[in-house]
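What follows is a single structure, and I will ask about it in a moment.
Every protein chain of the complex appears in place save one, which is left out.
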Amino acid sequence: MIEVRNLGIAVPGFSLKGLSFTVPDNAYGILMGPTGCGKTTLLEAVCGLRKTRQGTVTLHGRDITRVRPGERGIGYVPQDGALFPTMTIRDQLAFAMQLRKWDKAKQQQRIEELAELLGIGHLLKRKPRGLSGGERQRVALGRALAFRPEVLCLDEPLSALDEETRGRMIELLKRVQRHEHVTALHVTHSSSEAEQLGTHLFRLVNGGIQEDTA
Amino acid sequence: MNLLSPSNPQDVHRSLGLIRRRAFGAANAAAILAMSSAAVLVVLVVAVLTLRGEAPLIQTEDKRADTAPLRLYCAAGVRPTVEKVLADYETRYGVRVEVHAHGSGTLYGQIKTEVELGTAPDLYLTAEDSYLDQGRSDGTIAEVIPIGVQRPVLIVAPGNPRGISSLADLAEPASDIDFGIANEGAAVGKKTRAIARDMGILDAIEQRRKTEQETVVALVDAVRVGALDAAVVWDTIAMMTDGVEIIEDPHPAFREHVSRIGIAVVATTERPTEALRLARFLSARDAGLAMFESDGFEVVDGDVWEEDPRIVLYCGSMFRAVFEDTIAEFCEREGVTIDPQWAGCGKLVAQMTALLESGVEPDRFPSAYLACDVQFYDSIHEYSGQRIFGEGTIVSENDIVIAVAKGNPHDIRTPEDLLQPGVRVGVCHPTESALGTLTRQMLSSERFNNIYGRVQAQKSVEVDVGPTLVSQILAGGLDAVIVYRSNVMSSAANLDELEVVEIQDGESGLARAVQPWSIAEMSEHKQLMERLFLALRSEESRQRFESAGFHWRASR
Partner (left out) sequence: MPDTPPTPPSETAPRRVRSDVPFFTVMVAIGTSYLALILAMLWADWRFTSFAEIGKALSDEAIRFSITLSLLTCTISAILSVWVAVPIGYLMSRYRFPGKKLIDTVLDIPIVLPPLVIGISLLILFQTPAGRWMDTTFSDLMKLIGADGIRGITYEVPAVVLAQFTVAAAFATRTMRVTFEQIDPRPERVALTLGAGHASAFSRVALPQAYRGMTAAFTLAWARSLGEFGPILIFAGTTRMKTEVLSTSVYLEFSIGNIHGAVAVSMLMVALAMVVLLVTRLLGVGREVV
């Protein structure tokens, strides 16, 4: 469960405050809003990449407002993937596990599992250079899921994809959420994505959050 | 970025890619980079350290070899010669010298700054004498030893295609010769203008010159590459440069306006003795100067090289109290040994005469003589037609006075009062000491009514030197003595028991001894003696003389 209460974030140029919403366990939350309204900022604050001024962020009842990003246990999929340019795909998938000092066999098993789930087995030896948009997103997704986070934050993961790929990605995301049992928070400006993926829909408008109970 | 992929065809890149992947892939790149570069750094530093060992010091038992090298700032044009001399010095004595070369003027400026900072070198070798004078007057430089001279000369392209024979040719109104001279900031520029002034062509030269350069090197190069037809530069640099020809201008002004090359000890050096020893080596006629001479320099009459020379010095006994400390300090600083012979001047002259008659070795003969009176110098400065001593320079004067017991119980006012019955009189021997001779001359004169014979008859004692008479009167054995004022004032305590009676000689100079200093012609350490003379003329020395009752006559 992701619970955001009365959150205020310092952003140069505009201010976000009094933001509250709750994504229940294993739900797929969609955060919508027009470009430049602060969706990404809010997502980053949840991930711990932005300082908050007030309010709390709680994951499954644990207050993580002051917890360092690496200790929050959130899988983060940024826009365009933001892959590590110098690492092979295998290394990227292994990154979080290495930091957690998982043993080698367990790492290997998890990489294979993710590669199969996301269909990126043929890419493992490559580096990000030259990957297609869909491939990048799948790798970014795998990298974020590798350490079995309970929460997944996705920042416009489908915006740069063509129509066909997007359809396949939506299916993939659904499958992933089921398979990995994650609570997702997905930022987008596309209402079709919201319709196809979302179980809970939030709109960020005029600096406040409204929950669509549709 | 494609090179970072392993698919690169080139082997080098593949293996490098491997290394890089190891470094940047799984493991901690920063740590690996830092450690590997640190390892490289250590290797390089070790290489630098061992690089230093290439020129091993010649280990001598002398502990000087263990101390830091001496530092010498050297006029760039002289450096090649100086380095040869220094190599010789290092081989012989294991003393290393670091040379930093540049233009004399720049170096001088640098030394002045560094004297402030405390980083100044030990020695300064300049090719321009003006800096030596400046340095001495502003206190940057202590001792200076001359080495040689440079002369301005005219240089032209090889074969002298323009047929130039004199500086005057360049000044001809009709001439189209392109020539350059150094600017006034450079010593050679000053000398060139002085020469032109003497030749009466200064205005023409200033108007006709094509360029004015800051350094001689630039002028030499300009002539060499053909940008100029002629230039006036130092002969030494011209001789060391291929591709230019020197034209001897017969005008005497060219021989007159020369620049001295000299080695100076920087005032702030913490190792004056070592610095001076090196300076002596550089300027010794059978060491440094020989090298300078073979490199085409015109050199001075330098000293003979001895690491620790022993020098005999003759001084009238009157100077013992005022000169002994100065000599000791000088020896300490220079690292030399001086044996002063303190004696009555009559005796000293007799000894010198005897030495000359027996065909003395130069090192046994006094290198210099500080005479009690000019007449002793006169009597020895030539001997059987040969000059024995150089020009004498007056250092001081000393009054002849009558010393009596405090309160002047016999009320002695003039020499004639000595003839009172019962007055016990002491005088000096008329031939063995200057004081005795001068006493005789004074009292034999008309002015003092020729009373010498009567004083002689009256006298109780006749001794070699004035100090003995002072001791005797202090002991109460005499009532009046004819001595130098300095004999009385040699100790401040004397004035508690004695009183000085002036002898009024009415400006005749009869009651006054005049003391000249002179250096022996045969001395093998004339330069050293010049420096001792400088020490003799120093402010401290002056105070010693004056507080002892001498009148100071020397200029610094």
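A and B label the chains in the order they appear, each numbered from 1.
We adopt the following convention: a residue touches a chain if its C-beta (ideal position, glycine included) is under 8 Å from a C-beta of that chain, and two chains touch if they have at least 3 such contacts.
Fair warning: this is a prediction, and the values are worked out from it, not measured in the lab.
Asks: Using the document's definition of touch, tell me which of B:Ala68, B:Ala328, B:Ala457 or B:Leu495 contacts the absent chain.
Replies: B:Ala68
Asks: Could you tell me which of A:Gly36, A:Pro85 or A:Gly121 touches the chain that is not displayed?
Replies: Of all options in A:Gly36, A:Pro85 or A:Gly121, contact with the hidden chain holds for A:Pro85.
Asks: Using the touch definition up top, pick the residue from A:Gly48, A:Pro157 or A:Gly198 that touches the left-out chain.
Replies: Once the missing chain is taken into account, the touching residue is A:Gly48.
Asks: Using the document's definition of touch, tell me which of A:Arg72, A:Arg90, A:Arg138 or A:Arg166 contacts the absent chain.
Replies: Residue touching the chain left out of view: A:Arg72.
Asks: Can you name the residues of chain A that touch the chain not displayed here?
Replies: 44, 47-49, 68-72, 74-76, 78, 82-87, 95-96, 99-100, 140, 143-144, 146-147
Asks: Which chain B residues touch the hidden chain?
Replies: For chain B, the residues touching the absent chain are 3-4, 12-13, 16, 20, 23-25, 28-31, 33-34, 37, 40-41, 44-45, 47-49, 51-55, 68, 71, 76-77, 79-80, 83, 98-103, 117-119, 215-217, 220-221, 224, 237, 240-241.
Assume only the chains that are shown with their structure count from here on.
Asks: How many Å are there between the centre of chain A and the centre of chain B, using C-alpha atoms for each centre?
Replies: Chain centroid spacing, chain A to chain B, equals 87 Å.
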